[in-house]
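Rather than the whole complex, this shows some of its chains in their spots.
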Amino acid sequence: MVKVAILGATGYAALELIKILLAHPEVEITALTTRQEGSPHVQTIHPSLHGRLDLTCDNLTTDEICQKADVVFCALPHKASMEVIPQLLAGGCKVVDLSADYRLNDPGVYEQWYGEVHTDPTRLGNTVYGLPEIWSDRIPGSELVANPGCYTSTSILGLAPLIAGGHIEPTGIFIDAKSGISGAGRGPKLTTLYPECNESVAAYSVGRHRHTPEINQILSEVGGCQVEVVFTPHLMPMDRGILCSMYTKLKSAITEDELLDVMRKYYSGKPFVRIVEHLPATKDVTGSNFCDITVRRVGDNAIIFSCTDNLIKGAAGVAVQNFNLVCGFEETMGLLP
Amino acid sequence: MVKVAILGATGYAALELIKILLAHPEVEITALTTRQEGSPHVQTIHPSLHGRLDLTCDNLTTDEICQKADVVFCALPHKASMEVIPQLLAGGCKVVDLSADYRLNDPGVYEQWYGEVHTDPTRLGNTVYGLPEIWSDRIPGSELVANPGCYTSTSILGLAPLIAGGHIEPTGIFIDAKSGISGAGRGPKLTTLYPECNESVAAYSVGRHRHTPEINQILSEVGGCQVEVVFTPHLMPMDRGILCSMYTKLKSAITEDELLDVMRKYYSGKPFVRIVEHLPATKDVTGSNFCDITVRRVGDNAIIFSCTDNLIKGAAGVAVQNFNLVCGFEETMGLLP
């Protein structure tokens, strides 16, 4: 059994992570952390875990964490992550980081988008990006994996096949992303109060959402050319789910069926990507680690629809997928419902 | 035109109040207050008011308020209300108070349920309770009206006819109340975050909700005997609306049709109470000042269903109804859609 700690155990993604790991045959959860006072029991924080996990959430030092765990899932906010991860690695832990701190390659880009100087810049450019459908070969054996953002995974998985195949223009790609509210976190804010979000939809962070450089970086590497997307996120009145509707220009004549075939071949053997013929709904992937994708040709445009559960394939599920690959387990272990 | 100020203009009930008053033919809104810094424009606080009201929300003294307004709607939290209302009255304003500060008759009961010593106890027992369907004769000309709580109005309007007529037992009444989330206010709290409330229903404050003594006080006066209800509120995943399902014991043989007739007669000539034969849904009253009520006889029990829009008939609408009566206007002015 692998001993596992979860840092920042009070959030929504952490709850999903705990639920997945409780059912994982090779995992024992040994530590949960929070900055909240008083070591609350995890079932006080997450009543759905009542009777299922007898642990408190403690304010542990990195030393204490390293004594308790072999692998650490870090669900801290950005900046907080890079403050503890070097010590966790030095202490012998492997780390799957759910924050944004190790996703970008370039410290300058990090500083530009996150407004912080990166304190671990050398490791930044040398950390594997944990999107197993794209680079499963890079992940096994890594000591640190940067888990992708939820919008990022959903967008990249939808675009990668046609970018890699050179079927669409690499610039002028419009991503209209629609997310459930849980993506905004569990901290009380006016903008995510129920009566503010319910019965309403609106865009936010237009032209400046932090997942933009992440999408561009990965797709540029996938396509071998400079990819630039215009990313526009929206909040939907629902708990969970992301749908990315992506508007792209075809580079040459190709039918809708051929586009679907390109996608199917690209993800051949990948257990969590499903190329579907219908227009996918977020509900179809809720609670699962699947990413459902399809494409429609309209005139000279390819419109790609990609959807995930933002807390599973967009966070906790892919984290466990990365964990499995890091530890040498079957990629799907604990993840197929 | 009556000059009107709204204290605590940033909340949900205040927004509805502003919208109603903007369409009221005899009102000019002259002042809005908030404790927020920087005098934000009301359309920054409430984007739905864009272009409709050119006022900032200011941190005004009671003197300044009295210079600007003839009538004040006080939408402050309890305790804050009783700190300013004596000065407003002394300054010549009439006041409709949406807080709980002047609803109860007994300072001891106030202290017991609100945990505060009442600082204006003399006025407490002498303030008219603003439920116009019950005591419309007491409201005209009052300088201060205590606007009822949202659960309170909905419960009392449903129960009053059968209590007044002596048709049901005055004790052992179970009120199962179901409210939309806006009733919990606009302050950011974990418990009213979208992902906490959505796709879920739960009870809260069982046996200790502050609207309980208010319901008992008014119904006891209506019935001429000690009425005691067991009040159990629940939060529903919706913005607005209250449904009270009220379980009572009949005192004698009476048919369902006769019960409906008792209700119809009790509210004869009351424009905002509708005795209906179908089971009312909160959606039927959303955005209106109506209270829809019906009754079913099941065995020796009368089950009464009463519903309102908690922000309108439960707060802003009845406040304007009281304002109309205080000022000598038609009771329905500005309130019939």
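By letter and in written order, the chains are A and B; residue numbering begins at 1 in each of them.
We take it that contacts are C-beta pairs under 8 Å (C-beta built on N, C-alpha and C of every residue); 3 or more make two chains touch, one makes a residue touch a chain.
A quick note: this is a predicted structure, and the numbers were derived from the prediction, not measured.
Trainee: Count every copy of the one sequence in the whole complex, not only the 2 placed here.
Mentor: Number of identical chains in the whole complex: 4.
The working rule: only the chains that are shown with their structure count from here on.
Trainee: What rotation angle superposes the Cα atoms of chain A onto chain B, in degrees to the nearest 5?
Mentor: 180
Trainee: Give, as an integer number of Å, the spacing between the C-alpha centres of chain B and chain A.
Mentor: Chain centres of chain A and chain B, defined by C-alpha means, are spaced 45 Å apart.
Trainee: Mind pulling up the chain B residues that touch chain A in the complex?
Mentor: Result: residues 12, 180-182, 186, 188-190, 192-199, 237-240 of chain B touch chain A.
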